[in-house]
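The other protein chains are all here in position, but one chain of the complex has been omitted.
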């Protein structure tokens, strides 16, 4: 006999994803670090599927960084790794050489994109651009730290 | 005192999403209908974020439909509505007129794209192309029906 | 005799442009209206050149609207008019017919994009997407009103 559909019978996946407020906390941490080091940044937060949740270009952030910040967040979330990991893996002679131009150039291999990971699951991505790659990365990390601290306090 | 992070304290969203096996069931229903009406189709299944899970071009499916089927599934999942709803809403003189060329032309307003909805939530999209729009739609619907039936039986 | 360059001798243009904080005020007004009418939106703010300053996807905002909101703001700022003005001007038989697919589909003719105008000068653009076009437009207008009110109070 047929019985009504029960949720637990689905094969369906259950996904954790950054919400709008989470994105603002990440943004806050990154923005504050950028202000501290004196480099106005473009900051992008995506969900775990690489789709944009929030973006901000600080006064003086670079025009070219509007796309680059988003693509760093997209790459980090979508590929589940830091963009700079691709940087080393894509050096001439390495296995991923040339990957930087994939997806119409959206696959970013320069530092500044990090996955947001909660309990081992990628739930989003954060991407920064406008400074030196190491500065971009430091601000992305500051975003993650601020987010992590804010969760502990809840 | 700091305490370990508890899952229920996150602002994080929880999302239901089609899995790989779900996609094959949808595909099976659509393919079987396409065979039945004698029109080889391109069939695309995306997750709820519009990202491709599964694709199949039956022998004889149109080359141009490779992109169209994917974009129908993307539109249905991403916009949470049937593509043919945009078809009527975007007629000359209607409010969404001109929307068909949005997102680089990925926003499909031709019949054949349907959201996959479980318990009121969009969990994916299915898009068909190669036949007349009404045939594409019929096959998409057949995919949904087969999926729905298979869930009842589990 | 050569004399040092004086600023007033330049032919250079002087442009007024939304800053980062201005963008947040516009965002706030639009978000609050969206919440009030119960439609989670994608909200984009660009500068007068059409380059993105701020973006937010409210929980439940459509994936397809991520690009559409940005392109509405881009169109409104870049073309210095409301997107719905193009909607009427581009109807079949009208002079701008077909303009909707221009710029790779970025030229939006659906309501929901408005230029931000200060003292007769376009200083930016605001674009909303996820609801009915009339709802998108109402939220864009709410953004402008909130911005305008906030300036009077300063």
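Lettered A, B and C in written order, each chain numbered from 1.
By our rule, a contact is a pair of C-beta atoms (placed from the backbone, for glycine too) under 8 Å apart; a residue touches a chain by one contact, two chains touch by 3 or more.
Every value quoted in this text rests on a predicted model; they were computed, and no experiment measured them.
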Displayed chains contacting the withheld chain: A, C
Those residues of subunit A which, in the complete complex, touch the missing chain: 59, 62-65, 67-68, 71, 86-87, 90-92, 100-101, 104-105, 108-111, 132-134
Positions on subunit C where the hidden chain makes contact: 2-3, 5, 7, 9-19, 21-22, 47, 49-51, 118-119, 123, 151-154
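Just so it is clear, only the chains that are shown with their structure count from here on.
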Equivalent interface positions on subunit A and subunit C, same or different at half: same
Cα superposition of subunit A on its sequence copy subunit B - rotation in ° rounded to nearest 5: 180
Subunit B and subunit C: spacing of chain centres that average the CA atoms, whole Å: 30
Mean-CA-position distance for subunit C and subunit A (Å): 26
Two or more partner chains touched - positions in subunit A: 19, 51
